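The complex appears here minus one protein chain, its other protein chains still in place.
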Amino acid sequence: MGLDFTIVPSYFTLLLIGSGWTIAITAAAAVLSFVAGILLAVIALYGPALLRYPFRLFAWLFMGTPLLLQLFLIYFGLIQIGIDLPAFVAGVIGLGLHFAVYNSDIIQAGIVAVDRGQYEGARTLGLSRVQTIARIVVPQAVRSVIPPIGNNMIALLKDSALVSVIGVTELTLTAQLAISKTFHPFEFYLAAAACYYLINLVLEAGLRHIERRIQLAR
Amino acid sequence: MDFDLMLRVYPFFLKAALVTLELSVLTTALGLGCGALGAAARLSRSTVLRALGASYVSVFRGTPALIQIFILYFGGPQIGIQLDAFGAGVIGLGVNIGAYMTETIRGAIIAVDRGQTEAARTLGLSRSETMRKVILPQAARLMIRPLGVNINALIKGTALVAAISVVELTYTAQRYIGSTYKPFEMFFLAGVIYMVIIYVTGLGVNWLDRRARIT
Partner (left out) sequence: MTEKPFIDIRHAAKSYGTLEVLKDISLQVQKGQIVAIIGPSGSGKSTLLRAINDLDPLTKGEVWLEDMQVNKPLPPRQYERHINQMRQQIGMVFQHFNLFPHLTVRGNITLAPKMLKKLSDAEANALAERELAHVGMLDRIDYYPSQLSGGQKQRVAIARALAMEPKVMLFDEVTSALDPELVEEVNLAMKKLAEEHMTMIIVTHEMGFAQDVCDRVLFMDQGVVVEEGPPEVIFRTPKHERTKNFLRKHLQGNAQ
């Protein structure tokens, strides 16, 4: 079977929808990974030992094993304990938690690097420990680690392809659907790759924009 | 936890771990090769080579590794490339990680002080002599740790070839999850093996790094 790119345009809408889902799952997982990353970082640094150790174990497990394996665990594991989540939700949770662990590592480093004087400045005004962490230390830490977190988000976009394996109809699975009808894998996977590449370009530009915007407030 | 089950199936996981190891080693070798070539291209004086190197990095880092493997494995036959799943996995993963290693190697070379080049050239060393005798030995030390990070990612990345049915660890875990409905046990078995492989690799990287620092 030779190459025939003329069949791709008739699936244009389908690929567009698939791209939409890829963007949606990436965005949802990014938000989850960011919020959970902050939470994990705060617990790791300030939490009681009772919480700290289980979370450390959790982080260690998630950093030491493949994302694909984690997706299988979450998807099938949740079914086993009686929670039958839609694949999309399982995908968001899996991707989100995976990257939350990596984000948490970065945010922890950012928190540790916040100048001690910032803490003193806030405490002197009468802010409590919790208020100081929430309003002064964490916001500054997050700003200072936007570039590496951005890199994680770029990795997340590409790793979102993995959720096709648990049946989320995003870009990769959409391409597979088209292939199952046309038997032209090369063309459609290449088309999907092109879509990823474009989304990636936009994401990178967006991140650069954010980095420039927070430049002053650092 | 169903320990009986785990005891029954763990030999299959160990066998699969050998495949994961094999994949990791071959992919590392291919990735380092691609990375070295890519870095050489990106740092060369030829505009064409530089553009080629930059496109390689941009395209392979800008798209999912899974898609790259699919193009090679499923799309390959359409352009006359017939590979078995293992071969497609190694080449797909290796070329992919090579793009990341290109940037690691290039970064290390650039990080070696510019003054070093100037000093060497002032002594009368040629461009290639400077690179071989002065820059590379120093850059090699700098790149051990970041390459270790790449390799760590690569080991976990080998799980992707489960999607093209290479019987490695993740594929095995997935199959046993499907047949036993014990996802936690299977995750645990596979997870422990991955972590052992990554841990031992990390020790190796540390050892290399320490040795490089002494000399």
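A and B are the chain letters, set down in written order, and residue numbers restart from 1 in every chain.
FYI, contacts are C-beta pairs under 8 Å (C-beta built on N, C-alpha and C of every residue); 3 or more make two chains touch, one makes a residue touch a chain.
Keep in mind that this is a model prediction, so the values were computed, not measured.
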**Complete:** Missing chain -> touching shown chains A
**Prompt:** Of A:Ser10, A:Ser128 or A:Ser180, which residue touches the hidden chain?
**Reply:** A:Ser128
**Request:** With the missing chain put back, which residues of chain A would touch it? List them for me.
**Result:** 115, 117-118, 120-129, 131, 135-136, 139-140, 143, 216-218
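Here is the rule we go by: only the chains that are shown with their structure count from here on.
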**Averaged-CA centre spacing for the pair chain B and chain A, given as whole angstrom** = 21
**Item:** Touch list for chain A against partner chain B, complex
**Value:** 1-3, 60-61, 64-70, 72-73, 76-77, 80, 158-162, 164-165, 172, 175, 179, 184-187, 189-190, 192-193, 196-197, 200-201
**Request:** In the complex, go through chain B and note every residue touching chain A.
**Result:** 59, 62-68, 70-71, 74-79, 156-160, 162-163, 169-170, 173-174, 177-178, 181-184, 187, 190-191, 194-195, 198-199
